[in-house]
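The other protein chains are all here in position, but one chain of the complex has been omitted.
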Amino acid sequence: MKARVHITLKNGVLDPQGKAIQHALGALGFSGVEDVRQGKYIELDLLESDPTAIRENVEEMCKKLLSNMVIENYTIDIE
Amino acid sequence: MKARVHITLKNGVLDPQGKAIQHALGALGFSGVEDVRQGKYIELDLLESDPTAIRENVEEMCKKLLSNMVIENYTIDIE
Amino acid sequence: MKTAVVTFPASNCDRDMFDALEKITGTKPYAIWHQDTEMPDVDLIALPGGFSFGDYLRCGAMAARSPAMELVMAHANRGGNVIGICNGFQVLTEMGLLPGVLMRNRSLKFVCKNVNLKVENNTSTFTNAYQRNQNIEIPVAHHDGNYFAAPNVLKKLESNKQVAFRYVDDNNEPTEGANPNGSQNNIAGITNKAGNILGMMPHPERFIEEVQGGTDGRGFFESIINSLK
Partner (left out) sequence: MTNSNWNNKVTITKEMVKEHGLSDGEHKLMIKILGRAPTLTELGIFSVMWSEHCSYKSSKLHLKTLPTKAPWVIHGPGENAGVIDIGDNQAAIFKMESHNHPSYIEPYQGAATGVGGILRDVFTMGARPIANMNALRFGSPKHHKTRHLLSGVVEGIGGYGNCVGVPTVGGETNFHPSYNGNILVNAMTVGLADQDKIFLSAAAGVGNPVIYVGSKTGRDGIHGATMASAEFTEDSEEKRPTVQVGDPFTEKLLIEACLELMSTDMVVAIQDMGAAGLTSSSVEMASGGGVGFALNLDMVPQREQGMTPYEMMLSESQERMLVVLKPDRIEEAKAIFVKWDLDFAVIGEITAKGNLTLSFKGEIVADIPTQPLADNSPEYDRPWVKTEPPETIDLKNITVPDNLGETMLTMLGSAALSSRAWIWQQYDNQVMADTIQMPGGDAAVVRVHNTEKALAISTDCTPRYCFADPVEGAKQAVAETWRNITAVGATPMAITDCLNFGNPERPDIMGQFVGAIQGIKEACTVLNYPVISGNVSLYNETNGIGIHPTPAIGGVGLLKDSSKMVNIAPKREGDVIILIGQSKGHISCSQYLSIIEESEEGPPPPVNLNLEKKNGNFVRRHILAGNITACHDISDGGLFIALAEMAMASKKGIDVVLNEGDIPLFAYGFGEDQARYIISTSSSLADIILDAAVKSRVKAEKIGIVRGDSLDIKDCFTLKVTDLLDAHMSWMPNYMSIEA
């Protein structure tokens, strides 16, 4: 099965990448872009097929490796 | 309104980050991870409120800047 | 020889390139700002290394869409010479002037060290001052130098002899261990098919005086001078 993980910066944490993208879009002539935030998107293919087990497992992966809990949040979707 | 853009690597394109994550997960004792792909997730806050106009606009942004069409695909979701 | 160096926000090898060109060609390059809309008539445009726009989003992506890049594109399309070193190489691929992309290093880490390169051919505008198959030493310093192209593209690069430099070991062999970033076929630098555009990850401009650790970078600039004679 597939798990999809979104990792985003916590509220209030500066996002230099998002800021730079917003700026670049403006320079390219796109108007009305109020805010841009950039995060990571990770797709995992897993052997496991029980969604509850997957969620638990991926939750653990997020905590241990995929996300930086000090500044990031994560959400997990299971296919 | 918000637009959410996912940018992923095309099939067959090397993904060093995904590979490294997969490897690290294995080393951390997570088994059964068959594949990992890392992409980008971009959230845009837009002044525009018409979904069709937004889609068109964001599509344009993806082509012009947000994705590299040689190696990446994108998908757009509108809130 | 008349040259120009383009500076983007957070270019940081622009001065090094400027100095190297001035020292070797004897003429001060023109300084071009990424927002400039005019390009003097020059023999060579150089896109320097650094972290244009912080390397945010993708390395070179935002720089490739700067106003001055339209001038670079026009110059290249007229057959004018263009070089992109490190970040400049990334910009050239983002502009589509060179095929492929530079992905994150295999180690995922920034790598700064001196590497050995094999000069694959010495007939190009950028390599004629070297011997063919010469083993030269030049520094690399990058986070995203892992060259990737689709199999058919790679094949064409090889058959057209567009690979200018390859990472090799002391025995001039393109081994895994000699590859600092995971590049396909150990590619360190390539040219376009017409041979007027070159991109490379190593920094020849850092190796032009003995005190810098070596002078193998000079040949690169001398080649360009030769080819304009």
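By written order: A, B and C. Residues from 1 in each chain.
We take it that a contact is a pair of C-beta atoms (placed from the backbone, for glycine too) under 8 Å apart; a residue touches a chain by one contact, two chains touch by 3 or more.
The model shown is predicted, which means the values in this text are computed figures rather than measured ones.
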For chain C, residues touching the missing partner are 9-10, 12-13, 15-16, 19-20, 49-51, 53-56, 109-113, 139, 141, 143, 203, 205-206, 211-213
Touching the missing chain, which residues of chain A? 10-16, 19-20, 23, 68, 70-71
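By our rule, only the chains that are shown with their structure count from here on.
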Looking at A-C and B-C, which one has the bigger number of contacting C-beta pairs? B-C
Gap in Å, rounded to a whole number, between the CA centres of chain B and chain A: 10
For the pair chain A and chain C, the C-alpha centroid-to-centroid distance in angstrom is 33
Between the Cα centroids of chain B and chain C the separation in whole angstrom comes to 29
Multi-chain contacts in chain A: which residues touch at least two other chains? 21, 24, 28, 38
Send over the residues of chain C in touch with two or more other chains. 57, 62, 65
Could you pull out which chain C residues touch chain A in their complex? 53-54, 56-57, 62, 65
For the complex, give me every residue of chain B touching chain C. 12-17, 20, 40, 64-66, 68, 70-71
What part of chain A is in contact with chain C in the complex they form? 16-17, 20-21, 24, 27-28, 38
